[in-house]
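For this depiction, one protein chain was excluded, whereas all remaining protein chains were kept in their positions.
Showing chain A:
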Amino acid sequence: MSDSLPAPAQAALQAFADQPGWEQRARLLMQWGERLEPLDVAERDERHRVRGCESAVWLVAQRRGAGWQFRAASEARLLRGLLALLLARVDGLPAAELASLDLADWFARLGLSRQLSPSRSNGLNAVLARMRALIAEDGRATDGSPGAGPSENAPPGA
């Protein structure tokens, strides 16, 4: 399975795989967080805000041909790292592949499954749910046919 990973995901796996201690993991998370492409001030708006997070989180999703491009931001540094790891795995994937991707498994492979436990309010779960909702909504809107052109999604009621 690892052979099909996008290059940034491979890199993440290598970096996190042998980080036994919480301190190394935290340092690495913060380093990865620094790599997130910043969002414009205008993109940090209510439309892109992910609800249900302890810290403010924004997720911008754009349909690019057959795939998606995601960008994300957070006020919290460790969450930024988690977002970067998420994006490393999903960015550029074809929509169909993305829809069936087991993201919990991805974080488990990184040794970060605790960050997804249901009692966590750090926001990673909410971001994943928002991502799935965007994808499902898009799937319905385009009836599964890819290439509907770039469209920027905001969920209902955002």
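Here is the rule we use: a contact is a pair of C-beta atoms (placed from the backbone, for glycine too) under 8 Å apart; a residue touches a chain by one contact, two chains touch by 3 or more; residues count from 1.
Keep in mind that, in the parts below, contacts and distances are computed from a predicted model.
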Omitted chain (choose from "cysteine desulfurase", "Menaquinol oxidoreductase", "Sarcosine oxidase alpha subunit" or "Fe-S cluster assembly protein SufD") - UniProt protein name: "cysteine desulfurase"
Contacts of chain A with the absent chain, listed as residue ranges: 22-23, 25-27, 30, 54-56, 75-79, 121-123
